[in-house]
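Take this structure first; my questions come after.
Every protein chain except one is present and positioned as in the full complex.
Per-chain residue numbering starts at 1, and chain names A and B are given in the order in which the chains are listed.
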């Protein structure tokens, strides 16, 4: 209960905490501004909403870069509800950039250009999901985490159906039913954890575990429930079934958004929970299940299932959905190796993944505008009609597979080096398996990633193709996404210098 | 059995009923009701465990937020299901299966 004597302490805490969340305030204000503008003059000038969303995100970007420059050590604010550190600030910068890219590629998507429908809702929901993701990355308390996660989820359910057609509504319904079920399970896990630990903080469970890091079945079950909910959000193996349907049904720019922003937030949440609660050290004694082995096995199955399913896909968007599941598997591997190197590998991977994914989806949007479908077989003969798009797509696909000379290779190389080091250090065979499966699966990935270029270059189209042209702005955008993929292969230190300034130990 | 154990028993039963409804029922709105039962089971847990916790207010606050969250989620889900109903004229999740591949 609140005691009168403590009240000044509470007020001081609140006043101390307020200035550290400028990014969030900016986003909230821009959501409100978008809604008010939409109500007042949304019908006449929808362009204004576009500007408002972009401006809001840019200001938020400046705010978080400012925080990145000023905040040194980790700061626990609002009674340990939120922890601001350099890791979370770096990620919020990435998340805001990703949302800005989403808004950019939205403007290229044909249906959005032509039929003006629900733009106020679209931009406010995008900003809302970004806000939720940033809070998720910064959360240090299960209440904060849960509210942020639900903000992200509910925004995603709504925005998934933004094509306003039959399939769009179906995808949204599948998403909302699966998603609500997953959050209910996770919530029950949180309630059990509260019963065991009497606290909602991310407390170190290794301290309350018995000798040999053993925990009893109930606590282990609670943790598994929480992890399952997170698995759903980042689409790890047994909970990935919703991904292809939802990604296929959503507008293409939203598909790109889904494969980046909520996913990165979920992954970092996973990292924070596993790291701060020491989950990977625990063992459920009654069934002698090591939790890190469970996570590893889930990652292995994710890689296998996603890559082998992707081979049979006919639709480009569904293929990219499986590709995003597979990349989530790779990033899970990085989370498992909880070393400094593992974190750096993860951040490097995330950065490259954002560039590659937005590049691929941008080209998919261009091709979709030209052909009116996202079926791979409809892209026949595009190699001649759209030379720029095809070349860029080949580069991006090679990078997604993880072959030199692209940064995708560097990211995977660092990742696998980390896994190997972990195996040598701990001698646990799960790391060796992860390494072997990860390497083997990259070969499978080559088959499906290069299928689209194969259709574009080596199959003739039936009719004559209208040439797909890029205007100057689009070309600059494409260059902006593809050049770093080469540059960071030759000069990975540029990115590493930034990442290295994040102090792992103080997180 | 202590009081907390009794509450816990109720919540487990409620949670299992909710899971069974989600798994068995075909109607989208029924599934939603099952999910609400699961959320309320967690809610009972929060309030019950708060009785023995030194930070009792945290459990109760969590349950307050959860009530609002559940309402918002129900509203979102119902709105989406209504939209589906307009296109498919059914809420049977087995019949709503255009997305395949």
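We adopt the following convention: a contact is a pair of C-beta atoms (placed from the backbone, for glycine too) under 8 Å apart; a residue touches a chain by one contact, two chains touch by 3 or more.
In this section, contacts and distances are computed from a predicted model.
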> Which protein name, taken from UniProt, belongs to the chain you can't see among "Glucose-6-phosphate 1-dehydrogenase", "NADH-quinone oxidoreductase subunit A", "MrpA C-terminal/MbhD domain-containing protein" or "Branched-chain amino acid ABC transporter permease"?
Replying inline: "NADH-quinone oxidoreductase subunit A"
> Which residue, B:23, B:51, B:82 or B:97, contacts the hidden chain when the whole complex is considered?
Replying inline: B:82
>> Given that one chain is not shown, which residue among B:9, B:23, B:51 or B:68 touches it?
In response: B:68
>> In the whole complex, not just what's shown, which of A:11, A:51 or A:475 touches the removed chain?
In response: A:11
>> Which parts of chain A face the unshown chain closely enough to count as touching?
In response: 2, 4-5, 7-8, 11, 14, 32, 35-36, 39
>> Need a quick check: the contact residues on chain B for the chain that isn't drawn.
In response: 61, 64, 67-68, 71-72, 74-75, 78-79, 82, 85
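In this text, only the chains that are shown with their structure count from here on.
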> When the centre of a chain is set as the mean of its C-alpha atoms, what distance in Å lies between chain A and chain B?
Replying inline: 26
>> Using the touch definition from the top, list the residues of chain B that touch chain A in their complex.
In response: 8, 11, 15, 18, 22, 28, 31-32, 35, 38-39, 41-43, 45-46, 49, 52-55, 57-59, 61-62, 65-66, 69, 72-73, 76-77, 79-81, 83-84, 86-88, 93, 96-99, 101
> Mind pulling up the chain A residues that touch chain B in the complex?
Replying inline: 1, 142-143, 146-147, 150, 154, 157-158, 161, 165-167, 169-174, 176-177, 180-181, 183-185, 187-188, 190-192, 194-195, 198-200, 244-245, 248-249, 313-315, 318
